[in-house]
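Left out: one protein chain. Kept in place: all the others.
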Amino acid sequence: MTSAEIKAAIESQFPGTIVENKELADRQVELIDDQWLDVATFMKNDPNLSFDQLECITGIDTGEEGPLQTRYNLHSMEHRHKIEVVISHDRANPKVASIEQLWRIGDWFERETYDMFGIVYEGHRDLRRILCPDDWEGWPLRKDYEGQLDYHGIVVPKMKEESGWE
Amino acid sequence: MGVLENRFQDNVIVASLDKFLGWARSTSPWYFQFGLACCAIEMMASAASRHDLERIGMMPRSSPRQADVMIVAGTVTMKMALRVKKLYEQMADPKYVISMGSCATSGGPYWQHGYHVLKGVDLVVPVDVYVPGCPPRPEALIEGLLKLQEKIQTERPLTRKSA
Partner (left out) sequence: MGVVKGDQMILNIGPQHPSTHGVLRLEVMTDGEIVSEIRPHIGYLHRCFEKHSENVTYEQVIPFTDRCDYLAAMNSNFGYVVAMEDLMEIKVPERVDYIRVIMGELNRIASHLLALGVYGLDIGAFTPFLYMLRDRERILDLFEYTCGARLLYNYMWVGGVSHDLPKDFEKICIGFLDYFEPQISEYNELLTYNKIFVERTADVGVLPADVAVSYGVTGPNLRASGVKWDVRKDEPYSIYDRFDFEVPIGTGELGTVGDCFDRYLVRMQEVIESVKIIRQALKDIPGGDVHQAIPKKIRPPKGSIYRRTESPRGDLGYYIVSDGTPVASRVKMRSPAFTALSVLDEISRGWMISDVIAILGSLDIVLGEIDR
């Protein structure tokens, strides 16, 4: 199925869940975050869509004025088609339903996005940091991240600010 | 062998006690294989058949209690730094540390934006020899080990240390 047909199938089952976004490419679709768990269950179990492989979950910080986003790349081994789902979060309180029970790799991918961006995945059974130590402060990959000055007595030098491009 | 040249006739060897002790202590340092990242692969390659480390007396040991030299090969991160200190304390005296590669020396290519990288392992343990490179060739690591042997030979373990 092409991306347009996949989007039509989602829209017919869950009307109003697709958000119009001119900046996205053809292979991407943006959804509202309320019904994400139901849409994901439908996308996995429906025999025409059958997205059984979650390739990648990426967290994106779109800049100061923009939202935080989570992007899910999905692929079907049976039909060999793909789609990318984009969900935007409010910067002050980013959260969305967790899909780790549908695709088991979602467990570690969501922990990593939580560690780097601070997006909370509700319903995740064990959401804690995975790469940084448990007592690390801050969300490292956000654009406004200020490194901490020391960690257990060892000095972490501040990151150098760039002064512009040569 | 600088210790034994032109110093013997038939079966008599004359040298100072410090030199003998230096020779005995330096020619068989057992290393603690503390490979963390890419430099660990070059450390394994130096221990394999082409550049053999055992011909200069180094034998790999996996436990810090049985080792003399700790080769810190690879990037040390903040999460790992506390454990490096603990492992160093578990080694028995006399102990030496070789910092292999530029990540262990000063943070390496991650010095500028690495919020989680320790900028040099000498912030947590005292280092004797630094081997630069990214990663250093096995020949460079062997040169570092020979320099460590020279350093051990010039130590004087019998001299009472002044307070």
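Per-chain numbering from 1; labels A and B assigned in written order.
Definition applied: a residue touches a chain if its C-beta (ideal position, glycine included) is under 8 Å from a C-beta of that chain, and two chains touch if they have at least 3 such contacts.
Note that this is a predicted model, so its numbers are computed, not measured.
Within the full complex, the chain left out of the display contacts the shown chains A, B. Screening A:36, A:103 or A:121 for touch with the missing chain picks out A:103.
For chain B, the residues touching the chain absent from view are 33-38, 40-42, 44-45, 48-50, 62, 74-75, 77, 79-80, 83, 87, 109-110, 112-117, 134-135, 137.
Counting the whole complex, the residues of chain A in touch with the unshown chain are 25, 28, 52-56, 58, 60-61, 71, 73, 77, 80, 84, 103-105, 107-108, 116, 129-133, 140-141, 162, 165.
Convention: only the chains that are shown with their structure count from here on.
Inter-chain centre distance (chain A to chain B, centres taken as mean C-alpha positions): 45 Å. Chain contact summary for the complex, chain B toward chain A: residues 78-79, 81-82, 112-113, 115-116, 118-119, 123-124. Against chain B, the residues of chain A that register as touching in their complex are 131-133, 140, 145, 147-148, 151-152, 154-157, 159-160.
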